[in-house]
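A short write-up of the structure that comes next.
As you look at this complex, bear in mind that one protein chain is not there, while each of the others sits in place.
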Amino acid sequence: MDPFLFLLLAAIAVICALNLVVQTHPISSALSLVGVMGSLAILYLLLGAEFIAAAQMIVYAGAIMVLFIFVIMLLNAQGERLTRRGAYVKIFGVPLMALFLGLVAFVIQAALPRSEMVHFGGFTHGGPADIGRSLFTQYLLPFEVVSVLILIAIVGAIVLARKEID
Amino acid sequence: MNFYLLTLIKVAVVAGVFLTALAYLQWIERKVLAHIQLRPGPYRVGPHGLLQPLADVIKLITKEGFIPSHVNRFFYTLAPVLAVSLALVSISVLPFGPRIEVFGIETWMQLTDLKIGVLFVLAVSAVGVYGVALAGWASNNKYSLIGGLRSSAQMISYELPYAVAIAAPLLLLNTLSFREIVNAQSGYYFGFLPRWTIFQGPFPQIISFLIFLIAGFAETNRIPFDLPEAENELVAGYHTEYASMMFASFFMAEYANMLTVSLVATLMFLGGWNAPLPLPVSGFIPTVILVLVAAICFYHGAQPYRKWDRFTFPAAGIISLGLAAIFLVPILQPILLPLFWFIAKAGILLFVFIWIRGTLPRFRYDQLMHFAWTFLFPVAMLNLLVTGLMVALFGK
Partner (left out) sequence: MLSSSGVPLNWYLLLSAILFCIGIAGFLYRRNVITVFMSIELMLNAVNLSFVTFSYKFQQVDGHIFTFFVMVVAAAEAAVGLAIILTVFKNRKTLQVDDINSLKN
């Protein structure tokens, strides 16, 4: 059951990711990215990361991507036009990308030679309580810093997006 | 019994009941609105228009599914599917009653219980905006686009107070599973005051409950927050270009969302299926209410106002007397009483939804945003802080 689910979700994720790159209209790309995020959320569940899976759906798919789609709709973005560099990039880019991927795969195989298995239910400390405990004890300082960061981001976004005051 | 078979049966029962409830919710809404406005409402199909939902369903199914030529076909068809499936999926984690025993099989009146049930519901409602936004964009029509834009902005804004209002009672209850949430609200203070979250110490969550309801109205695009489909400025908003079953999907999604919000509010704040009074007393309340209903029916049947009233009202009276008798059967009581309380609480909330639709005018768009960001969100945040402080000081 586990390999089947993994392969299915991995296939969905990769196809959606490719679709993101291939589609010319931003809204198709955005929807593909939501597909990637959804399948990743289920993969997180398989890895025992319940809270992260829920946060992935709430924060990423439910807030960030909605913001993207909102902006795309607001600007009425059209499909992008092709540029001259397209062909030249395709000839060299794809083999280089494959090479890089092969390298990364080799490193992963070399670093983790024993094929450790992931079982559903093999990690049970990913619940909200565990995350909260860790977040408010060991990682309290980063947590506070990040909350200041997000405040700065809010202020920055408001300053950038406000109407010009003459 | 086989786990899979049991689950399939439960899914079939829940889906059947839920979809019927959706259809009849629409009938109830039309009736209540009509009576608020001193009209009779649907009256032709069946006694008191009771078969109107069936007629509507037949009409919507047999209508021609028409796709306009200027739309983006893929997203145009995807949007209603997304809207309705995301609206229906939350029901799978909501419990309707306690553990029961039917024919020797013990089971929960719930499809499945997640440890992160509350987060699941939040996640689904967060993603639910895609159906509306996509419909607005794919229709390629200025009214639809504005409707979709308004809806996504509104839903992002109200998602915040909605989530924060849910977070506050969770501090008291200390769990994210709906089953345990309801169990944590059982029992009574001083023998009569239920330990529901809106009454529970150290800090009763009444403010949170009100914020949740208001944000829930906005999340479901109901009046007074129905700007995405404001008919006098946007024709019909995001579903202007839709017809037949696709239109019905949006309609169903709206009612399913409304039902989900009511059920979640019942579970989180009103103690789920816990009775408002301790058992010996509360066991008789359903019977008393149903007998009263029967008495009113018989009274109106005896003084017929319309031609068929002398048959329909006594029939309804006899049905409610029969139900009243069923509620007194001791074997059925552990199943029926929790269900009764659960449905009664959710029903009252649904009535409030309809009542407000019949009463309040629509917000202006800037008022809506202003209200969310400068009033609702700060109050929800403040409530969360005070709750946290009280739990830290006086909690167990």
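A and B are the chain letters, set down in written order, and residue numbers restart from 1 in every chain.
In this text, a residue touches a chain if its C-beta (ideal position, glycine included) is under 8 Å from a C-beta of that chain, and two chains touch if they have at least 3 such contacts.
Because the structure is predicted, anything quoted here is derived from the model rather than measured.
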Contacts of the hidden chain among displayed chains: A
Sites on chain A contacted by the missing partner chain, in the whole complex: 1-3, 6, 10, 13-14, 17-18, 20-21, 26, 29-30, 33, 36-37, 40, 43-44, 46-49, 51-52, 55-56, 59-60, 63-64, 67-68, 71-72, 74-75, 77, 80-81, 83, 86, 89, 93, 97, 100-101, 104-105, 108-109, 112, 115-120, 122-123, 125-126, 130-131, 134-135, 139, 142, 146, 149-150, 152-154, 156-158, 160-161
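Here is the rule we use: only the chains that are shown with their structure count from here on.
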Chain B residues touching chain A - in the complex, by the definition given at the top: 75, 115-116, 119-120, 122-124, 126-127, 129-130, 133-134, 136-137, 145, 148-149, 152-153, 155-156, 159, 163, 176
Chain B-touching residues of chain A, taken from the complex the two chains share: 27, 31, 34, 38, 41, 50-51, 53-55, 57-58, 61-63, 66-67, 69-70, 72-74, 76, 127-128
